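One protein chain is absent from this view; the other protein chains keep their places.
By written order: A and B. Residues from 1 in each chain.
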Amino acid sequence: MTVQSAIRRHGALERVLAAHSWVVYVFFYAPIIVLVVFSFNDGRQVSIWQGASLRWYRQMLQDDALMSALRNSIIVAVVSTLVSTALGTATALALERFRFRGQRVYDGLLYLPIIVPEVTLAAMMLVFFIQAFDYIGRLTGSTPNLSLTTIILSHICFNISFVTVVVRARLAGLDPSLEEAAADLYASRWQAFRRVTLPLIMPGVLGGALLALTMSLDDVVTTSFVSGPGSTTLPVYVFGLVKKGVTPVINAVSALMLLASMALVFSSLLAQRGGSAAKARQRKKEKKA
Amino acid sequence: MAGKRRALSETDAPVTPDLERSAIRAESRRGFLLALPGYAYLVIFFAVPMLIIFVYSFGTRTATGKTLLGEWNLDSYQRLFNHFVLGILWRSLALALATTVISLLVAYPFAYYIATRGPRLRGLLMVLVMVPFWTNFLVRTYAWRLILGRNGPLAAVLGFIGVNEPRLLFTNAGILIGLVYGHLPFMVLPLYASIERLDWSLVEAARDLYANGWKAFRKVTLPLSMAGVVGGTILTFIPAFGAYIEPELLGGAQTMMLGSFIQKQYYAVSDWPFGSALSFVIMALMLVGTIIYFRRGGRTA
Partner (left out) sequence: MSGVAVELTAVSKRFGEVAAVREVDLEICDGEFFSLLGPSGCGKTTTLRMIAGLEFPTEGSVRICGQEMGLRPPNKRPVNTVFQSYALFPHMTVFRNVAFGLEMSKVPTTQIAERVKAAVDLVRLSGMEKRKPAQLSGGQQQRVALARALVNQPRVLLLDEPLGALDLKLRQAMQVELKDLQQRLGITFIYVTHDQEEALTMSDRIGVMHEGRLLQVGPPEEIYEHPRTRFVADFIGETNFVAVTVVGPGRVRLPGGEVVQALTHSPAGTAATLAVRPEKVCLARPGAAPAAGPEVNCLEGVVRRRVYLGNSLYYHVELGATTMRARLENAPGVGQFAEGDPVCVVWEAGSGEALEG
């Protein structure tokens, strides 16, 4: 029983579905293509084509504020990804392989950052920091400010949940007797983790990390609430520019951001597929032998 | 404590129920410690903020824009019922619902089509769906601003057909397009996952039984993919309801949604108690809605 035979009986239906899917794909990609095309637009009018040029790219590279926003974005993304991946992986391990009191409460708490609307999360973090600064100021005499640190702390908050969910899914599919076998073969807890568990959940860990990295680089709402002057990230900077008035430099910046993300995604997919394709090829060779 | 724990595994003595209990407790403790950093982090940086915002919602806004905590009142909550606020709430609800319904209608046939291709093609097609999703959300929404502008490419195309000067930007329609665009992948993914897992022999049997393809779909395929429908609608509705970027970029002052309204309370208007009340209420609404929805739709993967 194949799926194909279930569908082929309705040839007309298949054609309609195919056409519909084409339209959806065009819908997905058109804005991206339009944006990239217009980033090379020579004129100042954002949406009227006036010939091709690289001037906006050149202007972008000379924009100090933009460059510093880019730098901030990268710092925030890298730090928050590292921390949330470590915390998320540890949490996934704890929830899947151990039983302790308060487990179910933690489980529930973990899903909240994903379900809560982002505006609420942003407001929560803002109010929390301001209140905390108030107390710190009263205790030590110097009041901290909203900065990169507050952004990083907020990003970690929602990223832990994402990483945990991804790693947990991977862990749940792992045969628990593998870890028992490792122990039976004289491995300590840590050795069993490092030599058996970790390599096997690594795709999940990396997937979670990639997700966290993307969420962090992309984030606008929460970041705009908790960033102070001098600690803007790239998306928030672009957002500010757009609201003030649209200039063509934004097109160039956007196009580059798009291409960068796509490059990131493609390379990670290639790495995964390369690994599994090579493995599949090797397996075929061996089975013939 | 640590000394006692090490001694446990080193005592070479017959086991008694007490010793067994200690061993179980030691293991439990290890798990707790492993979970502790993450747990502590979420308690400090999530649970506490939620509490604080709840407290703030009962505070008062002073003349200078600062928040006074101490003279507790329900003013902020009362203002929720004010005509203007209700209008914004209503618009957000309507737009989120429209987004969800449109996304569902568009995504289901799409996901169905992909799920019914061969395995390798399926993977490729899904990757093609995910690639735009991984790119920056803000940038993609901004792209629509470009497209929908009065002199933009869409206007040019529509001009060919004879529709002149369409007003899409800064309207509800514009926001809706942006919302659907942004949230479609969130609908496609769960749908695809659950359709792909279907037992096709059941579909085949249904076709034989019902002879009418549509009826077979309604009675068999659709209920079996319900988990994906539930997951997709939740993942679409909640973000759409609290959307901030789309209305800011594609909407105008007349088409404000909750997201931007809340942001204004914190920055422009500096009315934190009111902003907090709003934030808290939509969060509560979403949580309750999710729980009810889950119970009725069944748990998703």
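Operating definition for what follows: contacts are C-beta pairs under 8 Å (C-beta built on N, C-alpha and C of every residue); 3 or more make two chains touch, one makes a residue touch a chain.
The model shown is predicted, which means the values in this text are computed figures rather than measured ones.
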Report task. Please provide the labels of all shown chains that the missing chain touches. Result -> A, B
Report summary line: Sole touch to the unshown chain from A:Leu13, A:Ala132, A:Leu148 or A:Leu200: residue A:Leu200
Report summary line: In the whole complex, of A:Ala122, A:Cys157, A:Ala182 or A:Val249, the residue touching the missing chain would be A:Ala182
Report summary line: Touching the unshown chain, chain A contributes residues 175, 177-178, 180-188, 191, 195-196, 199-200, 283, 286-287
Requested in this report: Could you list which residues of chain B touch the chain missing from the display?
Outcome: 8-17, 19-20, 23
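Everything below uses one rule, namely that only the chains that are shown with their structure count from here on.
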Requested in this report: Measure off the straight-line distance from the CA centroid of chain A to the CA centroid of chain B, and report it in whole Å.
Outcome: 15
**Report entry** Residue numbers on chain B that touch chain A, as the complex places them
**Finding:** 27-32, 34-35, 37-39, 41-43, 45-50, 52-53, 56, 106, 109-110, 112-114, 116, 118, 127-132, 134-140, 142-147, 149, 151-153, 181, 184, 200-201, 203-204, 207, 213, 238-239, 241-242, 244-245, 248-249, 258-259, 262-263, 266, 272, 275-276, 279-280, 282-283, 286-287, 290
Report summary line: Listed in rising order, chain A residues that touch chain B in their complex are 1-7, 9-10, 13, 17-18, 20-21, 24-25, 27-32, 34-35, 38, 45-48, 87-88, 90-91, 93-95, 97-103, 106, 109-110, 112-113, 115-120, 122-128, 131, 153-154, 156-157, 160, 164, 214, 217-218, 220-221, 224-225, 235, 238-239, 242-243, 246, 250-251, 254, 257-258, 261-262, 264-266, 269
